[in-house]
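For reference, the structure I am asking about is given below.
For this depiction, one protein chain was excluded, whereas all remaining protein chains were kept in their positions.
Right after this comes chain A.
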Amino acid sequence: MEDGKPVIYGLEFQARALAAQVAESETIRFLVGTQSLKLENNQIHIVELHEDSGTLSTQVYQHAAGEVWSLAASPGDSSKIITCFNTLSENGCQVKAALWNLPNLDSISTLNPKDETDKLPQLEKVCSLEAKEQVQDVRTVAFHPTDGQRAVSVLDSQCVLWDLGQNDARVTTTVSLEGKGHPRFTTGKWNPHHNYSQFATAHDSHVRSWDLRSPQTPAWSIESAHCQLVRDVDFNPNKQYYLATCGDDGCSKFWDSRDPSEPIAVRSDHSHWVWQIRFNHFHDQLILTSSSDSRVILTSMASISSEPYSNSGADEVAEAESEQRRKLEDGVLATYEEHEDSVYCVEWSCADPWTFASLSYDGRLVINQVPREDKYKILL
């Protein structure tokens, strides 16, 4: 890992669900959910990177409930996760969501448990996030950024805020999307600012933000953020009002929610749809995007980040030169081409600001790091 080479972990199944373990701040851990239409074959992998040796240790759980479409890790309890999974019945398939407990989390081993498939530990289901007579598919579920007791599930045309206290799921608030032609949500994201009261959703080419305390009307919206479908939204964790979107036009756009008429910046580095966009939690000038052109691109947007260009220190003259040298330019820092299929997910590690994982459809998980020179440019 030290020499900057990527660590690759292969899954046996196709996969499009990836999450960093939010509650874990000591070790670099990622969660991966698989997709197999043989439902009982589905698994949740916990992959842990040992930074010193560059080796991986994994723990695999059986997720027999269905193929995993989306995955979220609880910010409060590292053993709690929510998955959105596809179930099959005679009437067709439906995507549901449930809160799970990962048993024996401590026993993560470097052993590869492939040969003992039958003995995979089962996930313990805590509760399912399912309202009565729910027929809509669950798009994604997002945990409250700090409170493991609350989560929002994004359905086709509803967002439901759940209270997960006492191992039980209760609906507290519902946001409904209404409009011509039955618009459908594609994704949703909890806004980490404003005391966690806002939740942003994307449908078609629009982005809307809802105040969960008064969910009747959107707090603000970006109409036609992209000229095609918006695939993902992410908030700058360190700078209020700033957010990023990506979509099927192959662009990443950066917005100030106070002025949603024009993006602050637009980048178009991918050659196909951009599926996910992520701000680095610590150094928000670092931005990761994953795309179905099989690439992951690390971009720097230093000019609109929360970290100012120059720290106005006492000896500015002396620093001016070195400042010039280490200033990080806007632009692509690195393109990672280890994947050979569409990359649907990319996530920063919650423990190490320089490490991230990306997952392509063919089940390849690649753990990479920010190039060292860029790292130094930011640190020094």
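Definition applied: contacts are C-beta pairs under 8 Å (C-beta built on N, C-alpha and C of every residue); 3 or more make two chains touch, one makes a residue touch a chain; residues count from 1.
Here is the rule we go by: contacts and distances are computed from a predicted model.
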### Message
Not counting the visible chains, the remaining one has a UniProt entry; which protein name from "Phospholysine phosphohistidine inorganic pyrophosphate phosphatase", "Vacuolar protein sorting-associated protein 51 homolog", "Actin-related protein 2/3 complex subunit" or "Rab gdp-dissociation inhibitor" does it give?
### Response
"Vacuolar protein sorting-associated protein 51 homolog"
### Contact with the hidden chain (one of A:Glu12, A:Glu130, A:Asp256 or A:Asp330)
A:Glu12
### Task
Provide the residue numbers of chain A that touch the chain removed from this figure.
12-14, 36-37, 41, 86, 88, 92-93, 227-228, 249-250, 270-273, 292-294, 337, 340-342, 361-363
